[in-house]
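In this view, the complex is presented without one of its protein chains, the others remaining in place.
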Amino acid sequence: MNIALFVAIPLGFAFISILHKKLAPILLIAASLFIIVGLSFVQNGETVIGGFEAPYGIHLLMDSYRLTALYIVNILFLSVVLLNIRKYHQMSTVLLISLTGLNGLIMTGDLFNLFVFLEISGISAYLITSTNKNPLASFQYLVAGTVGSSLYLFGLILLYAMFGSLNLADLSMQVSQLTDKTPVLLPFLLMFLGLGVEVKLLPLNSWVKGILKDANTLSGPMIASVYAAAMSLVFGRILIDLFVFEGRFIVIVSTILLVSILAGEAMAYQSKNVKEILLYSSVAQAGLVVLLFVSGLASWALFMVMANAISKMILFTIIASASEENGDDITVLQGIFTNNKLIGFSFTIASLSVIGLPLFMGFVVKMNALNHLFGEQMFLAIIAILLASVVEGIYFVRLLLHLWTPSETTVTFDIRMKAVLFALAVMLIVFGITVEPIESLKDTIEIGLNVGGTSWRI
Amino acid sequence: MKKVLALVFVLVLGALIMNHLNDNNLFAGFGDAMLENRVSQSYIDRDATENNDGVVFDESLDLESGAANTVTAIVADYRSFDTLGEVTVLFISSFGVALLLGQSKKRIALEFKPNFMLKIGSRALFAVILMTGVFVSIHGHLTPGGGFPGGAMIASSMLLLYLADDEFRAKMRGFKILESVMGVFYIILGLAGLMITGFFLENFLDNGALGTLFSAGMIPIVYIIIGLKVGSEISSVIDHFLSEEGA
Amino acid sequence: MLQIAGLLLMMLGLYGLLTNRNVIKIILALNILEIGLNIFIISIGFVRGGEAPIFSSETTSNALVYVDPLPQALVLTAIVIGVGTTALGLAFAKQIYAKYHTFELDEMGEE
Partner (left out) sequence: MANIELLILITLSLGLLSYVLYHFSPRLSSALTILGSFFVFGSVLYHGYIGSFDVSSTLLPYVSFSSSALSIFFAVIITFTYAMVSLFNPYFLKTHKAGNVHNLLFLSTLAFVLGVLFTNHFMTMFFFFEAVVWTSLFMIPLKGSKSAAIMYYRFSAFGSFALLGAIFLLKANSGTFLITESLAVVDGAHQLVIFILLVVAGMAKLGAFPFHIWLPEVLGKAPDHTSALFSGGLEKLGAFIIVFALVRVAPVGATFAAIDLAWSRYAVAILGALTIVFGTLMAIRQDDAKKLLAYSSMSNGGYMLVAFSLMNSISVMGGLYHVLAHALASVAAFLAIAAVARQTNTTKMSELGGMIHKMPITYMVYLIAIISMAGIPPMGGFISKWLIFQAVINKGLIFVAVAVFFGSVGSFLYVFRPLAALFLGQELPQYKKTLKEAPSLMLLAMLILSVLNIFTGVFPTPILKVINTVIVEMGMNEVVLTTFTIEGFNGLLHPGLIALVFMVGVFVAFVIFISLKKSKKVGLMDTYTAGNFIYTEELMHYSVDFYAPLERLYEKYIDIARNVYRSLDHKIKEFARLIKYFIFTYKPEITAFWVVLILILFLWGDIA
């Protein structure tokens, strides 16, 4: 199985799909299924595109990290698609392209190619958010995204000017051989800021509110779960493979991350609308994930992304669906779980997993990450994580108590939604109870990581 | 006040970046770039995968990439995956524009009535521009240009017709099919490379002698595909922007 | 010099983004930013006395000094991507206008 197909097939289907409107959703599901099935046949290693070896040509890379990332993104993508395809069938082509973009983004081993895929997935994301019927927010997203990718491009071109290569592995090797690393810090900062826009780190994420505040069942989980997962995984991969942290760069990065985490939690704590609570909470989680990446805990960060993505998928789908008619004020939604025990169950598990409570996947991840951080004595990070957990707990408890309190509200949920979300929730429990799959996966992932960058202590 | 402050900020930033780059010993100054330290030298020497005895115009046969225009060699051969992505970006934006503005069926009313001279004149010009566009696309591997500028020219010829002919809109439907088919062709070309040589988007045709029209293997084909695709996409963007608001 | 020109245009684009509150002007500022960046990219590849990287009857051999072709190729891609985003941005602008009947962000009455 050539992994270039994971890009080529959805792209080709996208080209075909504009011919026949009825066919498009089928093509979308077919492409998505093809990728998920195909993932079990891939082999690790490089796949050269166009016959030119690195660093001259572009190549796609596959290892356990990327494979896991692809599984996460594609399975969640398929779930979102299955839940929404009937209502948003006109988005099929866009979704096919975004599938192309996300898969390419994860697999590519070339920085400029990454920029191209960043733009592809970015543009499809802008279009996905256009279903919110809030063009102003989508426009703001577009502006922020374009500024971000321009910054990224600027950074990468400076790297090219210095090292004469665009290949990730090649650059990583050359950077690690430098004795004085200060020259590369500016491009790294530019790339950090550029990707930080997409990963929604704090001062750069003004687009998030407009997008997720009005999110529907397609755009909410898509942006908050699938895109967030893909972007942070790609970002994290660059962080561990390439980046070095020194001097002022550390100060700036750690400030951004700590502010993201603490301010994100504080804003979620203060918010009254359920969607706002969730969106600010996902800002904090993004900061947390990046924090783990820069601390060198790549595999645990990967699992945290996975746990968060599943949780956010559940949370956003439920809230977006429930708030379609009456809005998402916390008091309006009171008691929606009274007659929807299964939905309430999924929601509860997802939020408990985000807080990091035992029995759920978030717990396993948080505990192991904390264990490592304590071993490394990175106390600032630890304090941030623990404080964040406390605040998360408080606003989720408030949310849960409100949503569970019996009331006259009657909201009905689609039966398919119930099934899919329940399955995802069960997944959180399964990974929370049986640790072996995660542990063994972690080992293979760490074999595959060639850590060129350096981690540091916050 | 705010504007002055903003100006000061960006100027300070510009100066700081310049200062930083000047102090940076890895960053070559303007004009001092050392190509031998970069991958690009291999693109010029065409020895990324195999050694050759130097590249000579009109003589070298079957180089790893046969385009006389090195930029084209990079765009459509060495890094043609980027180009596929680029096409995708254009495709999705054109589709997105259609999605965002496509509700209206009526085209925007022009303030003048196209007269006979305009109709005939634009048709004549249309042919010239179209031919130039096609020429630029086909000769992309030899001269500056290629599928994208060519496609843009094709689209501008369409714009001309659009302005001159009220009924033209009805004929725009065909572009969608063209766009789709060309995209599929590109993918199929890539998959054919995968089948034949084992690499996606690998050039599996004979490269010929450097500098001749029928050389550089797939590149002219790719550029024709791109030219037509870009042309139809930009045309459809134009079409949608010229539609009436709302209604 | 070209590099300074490129940087200057980028800064100008940033200035435009910082000060303008008109949707169309913001798109223009973005474009200026991108153009500045593209010029900067091109300038990276310049070699003093270098030829355009096209083999022709005058520049027949690879032994000559050429300017770096890769930045040019990258810029080609970047330009097209810029066109794509601009088109989409304008489409959003049109939607915004349809909804608010103005291009001025300050007049839209959102928070």
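As written, the chain order gives the labels A, B and C, with residue 1 at the start of each chain.
By definition in this document, contacts are C-beta pairs under 8 Å (C-beta built on N, C-alpha and C of every residue); 3 or more make two chains touch, one makes a residue touch a chain.
Predicted model, so just to flag it, every value in this text is computed and none were measured.
Q: Using the touch definition from the header, name the shown chains in contact with the chain that isn't displayed.
A: The omitted chain makes contact with A, B, C across the full complex.
Q: I'm checking contacts with the chain that's been left out. Which of A:Leu204, A:Ala309 or A:Val354 qualifies?
A: Answering carefully, the residue with contact to the hidden chain is A:Leu204.
Q: Just one of B:Ile17, B:Leu63 or B:Ala76 touches the chain that is missing; which is it?
A: B:Ile17
Q: Provide the residue numbers of subunit A that touch the chain removed from this figure.
A: These residues of subunit A touch the chain that is not shown: 136-137, 139-140, 143-144, 147-148, 151, 185-186, 189-190, 193, 197, 202-210, 247-249, 252, 256, 263, 266-267, 269-271, 352, 357-359, 367, 370-371, 374-375, 377, 382, 386-387, 389-390, 393-394, 397-398, 401-402, 405-406, 433-435.
Q: Touching the missing chain, which residues of subunit B?
A: Residues in contact with the chain left out: 9-10, 12-13, 16-17, 19-20, 23.
Q: Residue-wise, where is subunit C in contact with the chain that is not depicted?
A: 14, 17-21, 26, 105, 108, 110-111
Keep this in mind: only the chains that are shown with their structure count from here on.
Q: Could you quickly compare A-B and A-C and let me know which has more C-beta contacts?
A: A-B
Q: Give, as an integer number of Å, the spacing between the C-alpha centres of subunit C and subunit B.
A: It comes to 15 Å between the two C-alpha centres.
Q: Give, as an integer number of Å, the spacing between the C-alpha centres of subunit B and subunit A.
A: Whole-Å distance between the two chain centres: 31.
Q: Between subunit A and subunit C, what's the gap in Å when you average each chain's C-alpha atoms?
A: Each chain reduced to its C-alpha mean, subunit A and subunit C end up 28 Å apart.
Q: Which residues belonging to subunit C are in contact with no fewer than two other chains?
A: Correct list: 10, 44, 70, 74, 77, 81, 84-85, 88, 92, 95.
Q: Would you please write down the residue numbers of subunit A that are in contact with two or more other chains?
A: Within subunit A, residues 112, 116, 119, 123, 126-127, 130, 135, 160-161, 166 contact more than one other chain.
Q: Considering the complex alone, what residue numbers of subunit B touch subunit A?
A: Touching subunit A: residues 17, 20-21, 24-28, 33-35, 37-40, 42-43, 48-49, 64, 77-82, 84-86, 88-89, 91-93, 95-96, 99-100, 176-177, 179-180, 183-184, 186-188, 190-191, 193-194, 197, 199-203 of subunit B.
Q: Please output the residues of subunit C touching subunit B within their complex, sorted ascending.
A: Of all residues in subunit C, those touching subunit B are 1-4, 7-8, 10-12, 14-15, 18-19, 43-48, 52-57, 59-63, 66-70, 72-74, 76-77, 79-81, 83-85, 87-88, 90-92, 94-95, 97-98.
Q: Which residues of subunit A touch subunit C in the complex?
A: So the residues of subunit A touching subunit C come out as 112, 116, 119, 123, 126-127, 130, 135-136, 138-139, 142-143, 146-147, 150, 153-154, 157, 160-161, 166.
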